[in-house]
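Note that one protein chain of the assembly has been removed; the remaining protein chains are unaltered in position.
We just call them A and B in the order they show up, numbering each chain from 1.
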Amino acid sequence: MEIAPSPVLIDVAVKLAVMLGFVLTVVPVMVWVERRGSALIQDRPGPNRLGPFGLIQPLADALKFMFKEDVTPSAADKPLYLMAPVLALIPAFTTIVVIPFGPTIEAFGRTIPLVIAPAETGVLLFLSLASLGVYSLILAGYGSNNKFSLLGSIRASAQMISYELALTLSVLAVVIPVSSFYLPDVVAYQQEHVWNFIPQFIGFVVFLIASFAETNRLPFDLPEAESELVAGFHTEYSAMRFASFFMGEYASMTALSCLGVTLYFGGWSLPFVHLEGWLGAIVGLLVLVAKVGICMAVFVWVRWTFPRFRYDQLMRLGWKVLLPLAILNLLGVAAMTLAGWI
Amino acid sequence: MSVPIHWYLLLAAAMFCIGAAGALTRRNGISIFLSIELMLNAANLTLVAYSRLLDVRTGQLVVFFVLAVAAAEAAVGLALFIAVFRQRHTIDLNRINLMRW
Partner (left out) sequence: MEMLIFLLFAALALGSSLVVVLHRNPIYATISLVLTLFCVAVLFVLLGAPFLGVLQVLIYTGAIVVLFLFVIMLLNVGREESHGAGQGLQIAGALGGAAVFFLLVGLALWRTGLPELHPLTADLVALKSLSRDLFTEYLLPFEIVGLLLLVAVIGATVVARKPPQDGPAASTANAEGAEL
């Protein structure tokens, strides 16, 4: 396990630009994919007026959000109400720093690992920053001074912290055979052996379901369901603040997809190809983007296919099904590692 | 320029005293709890600072256990708050004085 020495600032800036650019680009693309994809599944045309295939639609949505009237409830707790949309963006944009998007390249006389934060505590850093996402939900619900918002926010945060456990345990199971939290090591391990979703299929399923619950996506989106609690914790938010929550949801979906792809599907690597150097870096990035794109398409597909879980069904699933499965998966992987199978 | 270690110790001592003053003067049970967490963190900071100074891992390991124990304590303490609130409908510690003389 080679951790690079203190990175040069320009390296960090360029890598940050690449990853941030990726995440920021995904958001409007996902808006389009969501609307056209849902239309495809529901056998209707979807947005097709603005530009070919409705491709200008996200731009129109963004303009609409910018020009909409910004209504703030008068009795709302102002600092908390205003802080919540900002906090929604923080986990999504900070967790991508540990995702590798290419092989280590040798350039300008130094070794540059293609991960923004080459910290030894890789995945743990991701999980800890992701756990901060609960605060935006709690503060949004509490600060809105609205019964439905509060109820929605308590449900959402309880859901998030319950499924975080299953998520963490499934991630731990991946870490055990690699014996390192550092994500480029996980990718290297998968290049030598087989992609992790094959030996750890249960863990992968747990991770998938838990990531649906973490991002409040259907079938776990009761906290923000339109027909249930008005709009749940973001009832009182309009215009750009609502857009922040929206963006935060898509961005955290992207971050979790990046993590899932890196842990279970080999990240930036291709199965029988050895990538290195500048060409490897570019190809690696494109491979990662493609894999994340497939994962996001699965997110959209599942959203428009399944009905919503009721809240008690949701909590029961998280605690009584996923958590034991994740623990069994952990034990199984530990046993297999000791036996030398993986 | 490296940070002198006694600055960390000073910061931890300051945080501890702020937490102690808060725990002693507040009336709200939750606020007292928050001050206690502050004191625990100050102790953690001291332990890690000494671990760094003496170049041993003992301090870090003790902090690991303190973290776990603090989590357990917070869970049980807050459960107790909920149970007391059910009976007395208040968290104000001046009013929960059944066992006082």
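We adopt the following convention: a contact is a pair of C-beta atoms (placed from the backbone, for glycine too) under 8 Å apart; a residue touches a chain by one contact, two chains touch by 3 or more.
Since we're looking at a predicted model, the values are computed, not measured.
J.: Of A:144, A:157 or A:191, which one is in contact with the hidden chain?
T.: A:157
J.: Which of A:32, A:93, A:181 or A:195 touches the chain that is not shown?
T.: Going through A:32, A:93, A:181 or A:195 one by one, A:181 is the residue touching the chain not shown.
J.: So which bits of chain A touch the chain we can't see?
T.: 77, 79-80, 119-121, 124-125, 127-129, 131-132, 134-135, 138-139, 142, 150-151, 154-155, 157-158, 161, 164, 181, 311-312, 315-316
J.: Please identify, in ascending order, the residues of chain B that touch the omitted chain?
T.: So the residues of chain B touching the unseen chain are 1-11, 13-22, 24-28, 30-31, 33-35, 37-38, 41, 44-45, 48-49, 51-53, 55, 57, 60-61, 63-65, 67-76, 78-83, 85-86, 91.
Everything that follows uses one rule, which is that only the chains that are shown with their structure count from here on.
J.: Distance from the CA centroid of chain A to that of chain B, rounded to the nearest Å?
T.: Those two chain centres are 33 Å apart.
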